[in-house]
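What follows is one structure encoded as structure tokens, with my remarks underneath.
What follows is chain A.
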Amino acid sequence: MAFLSTKFPSFDKTIFISLLVDVDQHTLEEVKTKLIEGNKDYDFAFFNTNYIISKEHLLNGIHRAMINYKNGSAKSKTLNTEIILNMSPVSNIMEALKRFGIDSSKESANLLCVKVIDDDESLEDINNTLITNLGVSKDQNVELTDDFLLKSVDVAKFKKLYKLNDAKYNDKKPLQNQLTRLAIGACLLRGT
Partner candidate 1 sequence: MTVDLDKFKKPGKDYYLALGLEGSANKLGVGVIKHNLGQLSSENRAEVLSNVRDTYITPPGEGFLPRDTARHHRNWVVRIIKKSLVDAGIKGTDLDCICFTQGPGMGAPLQSVVIAARTLSQLWKLPLIGVNHCVGHIEMGREITGANNPVVLYVSGGNTQIIAYSRQRYRIFGETLDIAIGNCLDRFARVLKISNDPAPGYNIEQMAKKGKHLVTLPYTVKGMDLSMAGILSYIEVLAKDLFSSNPKKNKNLIDEESGELITPEDLCYSLQESLFSMLVEITERAMAHVQSNQVLIVGGVGSNERLQEMMELMVNERKNGSIHATDERFCIDNGIMIAHAGLLSYRMGQINDLKDTVCTQRFRTDEVFVSWRDD
Partner candidate 2 sequence: MDVVSQGAEAVVFVTTSHPYCSQPAVENDKYIIKYRPSKKYRHPKIDAQITKNRTVGEVRFMNKLEKLGINSPSVISADYVNGIIWMEFIGDGLPNGDISSVKNYLWYLEKNDDDDGCVSDEVQSMLVAVGRLIGELHANDMIHGDLTSSNILLNGKEPYLIDFGLSSISSLAEDKAVDIYVLERAIESTHSVFADSYNKWLLKGYVQGNKKSKEVLARLEEVRLRGRKRSMLG
Partner candidate 3 sequence: MNSPIAEYSSPDINKTLTAGDGPHSTNGKTTQISEFVTKAGGEDRDKPTEASDSQLGQLRAKITSLQDNINVFLTQRMKQVKDEGDIERRILDDGVDEDSD
Partner candidate 4 sequence: MSLDYKLKISIPFENNNQAEIAGNSLRPDPILKADEMTVDFSTDNEKLICYFQGVSDRVIRVAVSNVLDNIKTIIECIEQFEG
């Protein structure tokens, strides 16, 4: 059983993040369908892990989405979609969903599930229900780490998406850190 939870100092909500690895294509398709139907059990922001470089990168997207919701400047209908949009460097929602949302193009893919919840909800219950609903094994639920994320990202594609090919990199600093900083910058500037 593995999930992350965190709180942002300026918000009363809890952020729930759970990683499911090697989820099969069929299940992924089903999650998509339920999402479109608006099934309450699937009220998560679902991500693939191809373009998330670090936890900080992901957390920034969530944080920004919450700020936008608070300010009334959100561009999408739900907070979950807003979170996905805020991971993207471009303003097109369909494009953001394609890059960051559920990837059912292959036989299996990682599925990162994010939910912003009220304080009194039980995180364990949420995680259990999620695993049960998706019908995945508990072994597929692993802890989200920066090492895991770095390995699942194709750096060349990542740089292309965030337009970071012309950036100057410092050999003395970890690449993941540098990409995190640059990607966050690009996300913050989306649509400005």
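Quick note on selection: all candidates are chains of the complex that A comes from, given by their letters.
Here is the rule we go by: a residue touches a chain if its C-beta (ideal position, glycine included) is under 8 Å from a C-beta of that chain, and two chains touch if they have at least 3 such contacts; residues count from 1.
Owing to the predicted nature of the structure, the values given are computational and were not obtained by experimental measurement.
Undergrad: All of 1, 2, 3 or 4 sit in the same complex as chain A; which one actually touches it?
TA: 2
Undergrad: In the complex of these two chains, what residues of chain A are touching candidate 2?
TA: Of all residues in chain A, those touching candidate 2 are 6, 8-10, 54-56, 59-60, 62-64, 67, 71, 73, 164, 166-170, 174, 176-178, 180-182, 184-186, 188-189, 192.
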